[in-house]
Every structure is written in structure tokens, then in C-alpha cells.
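As you look at this complex, bear in mind that one protein chain is not there, while each of the others sits in place.
Up next, chain A:
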Amino acid sequence: MAVRRLEINKCTVPGLLALGVVLALTLGTLAAVALRAEPGQGLLPRDWAAIRFTLWQAALSAGLSILFAIPVARALARRSFPGRSVLITLLGAPFILPVIVAILGLIAVFGRTGLISQVLGLFGIEPISVYGYHGVILAHVFFNLPLATRLILQGWLAIPSERFRLAASLGMAPSDIARTLERPMLREVVPGAFLVIFLICLTSFAVALALGGGPKATTVELAIYEAFRFDFDLIRASLLALVQFGLGAALALIALRVAMPSDMGAGLDRAVTRWDDRPALLVQDIVAITLATLFLLLPLGMVVLDGLPRLLHLPQVVFGAALRSVIVALISALLTLALSLPIAALAVRHNSRVVEALGYLTIAASPLVIGTGLFIITFPFVKPSDLALPITAVVNAALSLPFTLRALVPALAAVERDYGKLADGLGMTGWTRLRHLWLPRLRRPMGFALGLAAALSMGDLGVITLFADGDNATLPLQLFRLMAAYRMEDAAAAALLLLSLSLLLFWIFDKGGRVNADR
């Protein structure tokens, strides 16, 4: 595009700078890790166990999430009922839900003194435990069942309604419709959904930290943390970090060959009219929706119930941690935007999938690998705990990038498609274009992106665990420490505080993007 060359230069430099930061954080830290890792020593048997556990728990979590999601998505696809759209919105919520809060809720329901154990106790049955590999899988299903449901629901609603009318006019029974319409759709959607969830479970750290551990339930991420924190064995931590990156990269390569579903699509608010209804199907759908709703809402309800009484009597140290977390979250959100806007501009202007793909690099990167790398790079010069909060802000910003780019790139492409020529013709370039075209037109996706990044950072319990000492914990870390000290009442109150702050941050930014936005 010879004609646009003049324009390109102005957004190329910031875009390349932002990409440079992303590459330094991902591949740069990886290089630091690789230089440190000495293959001679090799991995311990328990490290191999961690690799095996990481893979099978991710596979099982993804499989179970999808297995349970299919009936729920089918029910949501073919039933209209009051509260349906609220439920679908709720299905998007676990994404910004702090992991440690959900874990506390799951303990309150499935733990030794939890709801279910108490009910079992009435019948004289032994209480169940949530710690161990089944707890890790339970938590992963809790987080990913909603995502899987949304992805599969999208597939269901993407089947043109004419096909269902055609099926009805041909007198097809539910089994015929399943064979001709629904199973082909699932065959397309499920592999991508499985891979996305597998990847999420592969890099999840906080769940394993809180519920896992020991020889049977240690993931690679947790093994990095333990090698680092307990053994201070940087060489083994580095080797494990290389393994973790290799797993993520291998999966990303597979993912490139599979059509990836997107959760950004609109239009989940209508149900498909069907003519093949049977009473048995209605019962089945009611059961699926009720169970899913209980599974998702009970733990959160328990957090609220348990947390409320002590919310105002929390120790001072918790409020200090909350303040630190909010500041880190705000800085992290702004950093995310400062990184993603130039990258989006570069991707849109050059119409480059490669630029976009590089921006997504951090989805396969692990916070613990980045953290290990940053530790190796910085600790000869600075006391690591001094850098805990800045590094948390930066790493969280990088980790939010795939999601903010998902929101910003299509929006910016639409703005440029609609108004790019007009702006070019009028000579609106550089700063003027940013200020008078991009920022006002991108308010909604930017608000969403800022809210998402702030909430994700607010709830993050990852890299901070490597760097923090006693005085500079964030709220999630403080909450984890309360849990580890079995101060469950304070923990519940802190969890409620964390939950409220995360949702509030998301709500404020997202709302801010919508108010007075000219369509």
C-alpha cells in the first residue's frame, strides 16, 4: 500500500516499542531462565510427576468442563426463561473473579466443614475433602464450565434458525436433529474449546497453590514456586520454567491448527425456537440449568455470607494490602492499554496477523516463568521484595494483553474501515488522529479492556508470590496467608472485600466507557 506509507510510520514506532516490551517480557525472561538452567543436573523424579500431573489434570479438567457444559449450553440455547440473560452474564463473571476468592467459596461448599460434608454428616457419612488433585480439578471445572458453556452456546446459536425450521417441517425427532445439526456443530466447536481450557488449566497457578501440593497434586507451576521459594534452587526453577514454556508453546502450535472459538460474539440473548420439545427434554434442561446455577452461585454465596460479619472488623494489614492491590491494578490497567493500543494500531494499519499473534504470546506464557526470569535478571542489583509491586503490575499488564487485544483490534479495525479514509483525506494523523478519532470511537472497548485488566490484576495471585515479603503483600496474597493460618473468618471477609473491589473496578471502567458514548 504505497499510498499509506506516510501514515504507517507514525504508528509503527510506538507499536514496535510495545511489541518489544512484550517480547522482552516473554522471550527475554525465557532467555534469562535458559541461561541459568544447567541441563547436567536434570529434573528430579518429583518434577516428572509434576509434569505428568499438569498434563492429566488439564486434560481431565477440560474434558469434564466440556462434558458438563454441553447439556447446560443446549438448555440455554433452546429455553427462554426469566433470568436467562442474567445467567448468561454470570457465566462470563468467573473470568474476572479472583481465583483465591472462588477457592475459598469452594472450600466453604466442598471442604471438610463445608455444606456438603455437613449434609453428609447428617447421614453419618464421612466428610469429604477438597484438598488434593480432585480439589484442583474441581476448581478448574468451576472456572471453566462457564467458559465452555458460553463457547458451546455460541456454536448452538450460530446454527441458522432456518435449519431448525427445516428439521421441524421434515418431522425430525430430537435424535435426528442431534445427528444432523448438533453433533456436527459440536465437532467443530469442542476441539477449540478443549484447547483453550487445557491451556488455561496448564498455566493456572493459584489453584494448585491453594488446593494442590504434595506428590500427587503438584503442577509444574507450583513446582517452580517451591523450587524457588522453599529450596531457593534457581537452576531447577529455571529448568522447570523451560518445561512449562515448552508445554505452553507446544499447545499454542497445536492451537494454530485448530479453529479457535471466540467468546466476544454478541447475540447470546435470544433462544432458538425449536419444535421437537418433549417433557423429558424439559426436565433434563431444568436439571442442567439448576445444577449449573447452584454449582456456580453456592460458593460465591458462601463467600458473601461468611464474609459479611467480619468485613468491617478486618485487621488493618488487610486494608493496607487492599490499597496496594487497587493501586497496582490501576497502574496495570493503564499499562495494558498503553501496550495494547499501539499494538492494535500496528496490527490494523499493517493488516498484520503476525503482530496480533505476537500480542497473544503472553497467553501461553506463564506468570511464574516470567517471574523467575525477572527475578534472575534483577536480583543481582535490587532487593526482590522492593520490586514486588512494580513487577506485579507489569506482568499482570502483559498477561491481560491477549484479552484487551481481542477487544481492541476488531474495534479499531472497524473505526479505520468506517472513518479511516475520511480522516486520511482531512489530514488527521498522529496525535490528532488518536485524540479526535481513536480515543472517542474506542471508548467502549477501552473501558471494557481497562476494567478487565484492572480486575484481572486485582485478583492475581501469581508472580507476587515469588517476590513479596512480609510488608508488601497484595490483597490476594494476604488472603492466602490468612487461609494458610486457618483464620477462615478473616479470610472470608477479606475474600468478600477482594471480590467487591474486583467487580467494582471492572464495573467502573466498563460503565465509564459506555456513559455518553456516541454510537
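Here is the rule we go by: contacts are C-beta pairs under 8 Å (C-beta built on N, C-alpha and C of every residue); 3 or more make two chains touch, one makes a residue touch a chain; residues count from 1.
We take it that contacts and distances are computed from a predicted model.
J.: Looking at UniProt, which of "Probable glycine dehydrogenase (decarboxylating) subunit 2", "ATP-binding cassette domain-containing protein", "Mycofactocin radical SAM maturase" or "Cytochrome oxidase subunit III" names the chain that isn't shown?
T.: "ATP-binding cassette domain-containing protein"
J.: Using the definition of touch stated at the top, determine which of A:73, A:412, A:437 or A:455 touches the missing chain.
T.: Answering carefully, the residue with contact to the hidden chain is A:437.
J.: Determine which one of A:67, A:286, A:308 or A:426 touches the chain that has been left out.
T.: Only one listed residue reaches the unshown chain, and that is A:426.
J.: Considering the entire assembly, which residues of chain A contact the chain that has been omitted?
T.: Residues of chain A in touch with the missing chain: 1-3, 5-7, 418-419, 421-422, 424-429, 431-432, 435-437, 440-441, 517-519.
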